[in-house]
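Excluded from the complex is one protein chain; the other protein chains are retained at their positions.
The letters A and B name the chains in turn, as written, and every chain counts its residues from 1.
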Amino acid sequence: MPFLHNAWYVAAWADELSSSTLFTRTILGEQVLLYRDPEGMPVALSNICPHRFAPLHKGRLDKGIVECPYHGLAFNSNGQCARNPHGNGHIPPNMKLRQYPVREQFGIVWIWPGDAALADETALLTHDFLDPAHNMVTMRYLRMKANYQLTIDNALDLSHLQYLHAGSIGSDSIVRSEPAFRQEGNTVWSTRQIHSEKLPNDICKLLGLPNETHANRRLEVRCDPPGLITLRVEVNGIEGAPTLSYTTRSVHLRTPETESTTHYFYAFSYPMEMGKKGADFLKNLTDMLTYPFEKEDLPMLEMQQQIIGNKDFMSMQPTLLPIDGAAIRARRVMDQLIADERDTPHLKQA
Amino acid sequence: MPFLHNAWYVAAWADELSSSTLFTRTILGEQVLLYRDPEGMPVALSNICPHRFAPLHKGRLDKGIVECPYHGLAFNSNGQCARNPHGNGHIPPNMKLRQYPVREQFGIVWIWPGDAALADETALLTHDFLDPAHNMVTMRYLRMKANYQLTIDNALDLSHLQYLHAGSIGSDSIVRSEPAFRQEGNTVWSTRQIHSEKLPNDICKLLGLPNETHANRRLEVRCDPPGLITLRVEVNGIEGAPTLSYTTRSVHLRTPETESTTHYFYAFSYPMEMGKKGADFLKNLTDMLTYPFEKEDLPMLEMQQQIIGNKDFMSMQPTLLPIDGAAIRARRVMDQLIADERDTPHLKQA
Partner (left out) sequence: MPFLHNAWYVAAWADELSSSTLFTRTILGEQVLLYRDPEGMPVALSNICPHRFAPLHKGRLDKGIVECPYHGLAFNSNGQCARNPHGNGHIPPNMKLRQYPVREQFGIVWIWPGDAALADETALLTHDFLDPAHNMVTMRYLRMKANYQLTIDNALDLSHLQYLHAGSIGSDSIVRSEPAFRQEGNTVWSTRQIHSEKLPNDICKLLGLPNETHANRRLEVRCDPPGLITLRVEVNGIEGAPTLSYTTRSVHLRTPETESTTHYFYAFSYPMEMGKKGADFLKNLTDMLTYPFEKEDLPMLEMQQQIIGNKDFMSMQPTLLPIDGAAIRARRVMDQLIADERDTPHLKQA
């Protein structure tokens, strides 16, 4: 399957970029060089020197200028060659790096791997609950040796909590709650309203509740192309325990590294007005979720990928169930966007 | 080279299967799930859940029912989906696992990877000297990173004992004995009658004989498709030492894992009536043979495979010798069976 190129993908968390260090990340199969210019603006360029294909992230960064480690050719943050130290210093017209449109918002560095002329500011998805001016935020990263769509299927299907996460964040009440899906434009929602659930012990401990506390839990997943998940979890007291009320919002953003590997960026936040209690809660929640994400989801996704190999998931004719409804809708959205991109001649890719 | 599918292969030793644990083994390139039902009968199913291709051996086994670790779909020992815990519980017709015919006899679990309708009970090779009711048996397993036919060539060619096993079970008398081959139907025999051999020290020690004892040794290898070797070794006293007489029977059963890797199951036995002396002998023999099998045959086969790579052995035009006669006959038997299978339309494979 080709990738969708004309879309905003997460390139990095904001604190991964610096004006003193270079780093590289492969995005949609392309080696991208990431850093900040002297004004602190994020920069994304091809990491491959056009002279002899040396990797630029091994070079030096000085005042926004990247110097190739092999022969000292220097490139500015537009990708233009700013200095050829050799001979008469002539710079051939092709001595330039591809520059990718980048945007930074609320701790996320976004990249547009497609046609720069089409980079659409208004298409950038805004997650105001990650705004650090008003929120405490934890940001994490996992690399998954699995195709990005498998990882999105996982997030849009809440039923797996009962089985794959039986030992952590799941419970026996998940599958008896009816799943609901809806699609609006290219956005797909998947929700579960769980009534009178015996909360998992990990969650009771996190919330400071006695073990086996019963509550109502509502899970709402929103998925936007090309692989952007927003999750809202509400825990509310059942009748007779009305004071119990928690809402947690998080993002789970996927960027394809290659056809079979995925960058997974996830973040949780609470409003600053929650003070120390909120800060402690945020830390405990993030720590607690490390186990289900790294020890339950990650191995399952990687084992699926090993079985699928380089075949296409749908061509293997999975026997799908109603619980796959949201995932299938999200896959169809992507299929359509990729087909549109392929069929529109002026949407050239790099 | 395609595999022969309509044949009985060894899937496992009987004690590898349990009614409380799942395990998987790749056979002819297919991931097979192996366990026992509550009655103790062996079960072989596809290890891949048809829903989303999760590996079932990571799931739970309860009373013969396998539960997928990802979404809890449950399958019975016929491969039928026995429970869909989601929604209205409807089970789509395709929600089933391939079931492989299996048979258990004398400690061996056999599998038929081809058309189940053709699984031929009478084709099962019986090794009554492995019957645990009357015999003491040691069973071992080695995985070899070499094509299964290379490993059969090795077993059918007894001349290599003099060179590859010079430091263990070989002697200078091997090649001066005339090889004899014969074929009956699809069965190929390879024998060596070695006269007045100075027995290898390892064998003298095993038999409790002084070093450099001379004896007659007869080696008889029987090979049946698809890769089933039975070996009979007799050591008899030369003239003047008539009391020396030992017979050892063993099996060396190969199952292709992939085109370039092989499961190697081997077993030795002595009749129970031999008592403690036989038990000690069996243990010492098995231990002694670990060295030539693991440190001499295995590396040679794996180096051959590395040199051959993904080419076909015969297409590389080996310069064959009369000593290869049995191996070539066994390869021709397999070639013919594979050609027959390919040309018979009703012999469909899974």
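We adopt the following convention: a residue touches a chain if its C-beta (ideal position, glycine included) is under 8 Å from a C-beta of that chain, and two chains touch if they have at least 3 such contacts.
All values reported here derive from a predicted model rather than from experimental measurement.
Asker: For the chain left off this view, which of A:Pro2, A:Gly40 or A:Gly72 is in contact with it?
Answerer: A:Gly72
Asker: Specify the residue from the set B:Thr138, B:Gln162 or B:Thr187 that touches the hidden chain.
Answerer: In the full complex, the listed residue that touches the missing chain is B:Gln162.
Asker: Could I get the residues of chain B that touch the absent chain, sorted low to high?
Answerer: Residues touching the hidden chain, for chain B, are 153, 157, 159-160, 162-164, 175, 178-179, 300, 303-304, 307-308, 313, 316-324.
Asker: Residue-wise, where is chain A in contact with the chain that is not depicted?
Answerer: Listed in rising order, the touching residues are 31, 48, 50-55, 58, 67-72, 84-87, 92, 94-95.
The rule is short, and it goes like this: only the chains that are shown with their structure count from here on.
Asker: Whole-Å distance, chain A centre to chain B centre, using C-alpha means?
Answerer: About 48 Å separates the centre of chain A from that of chain B.
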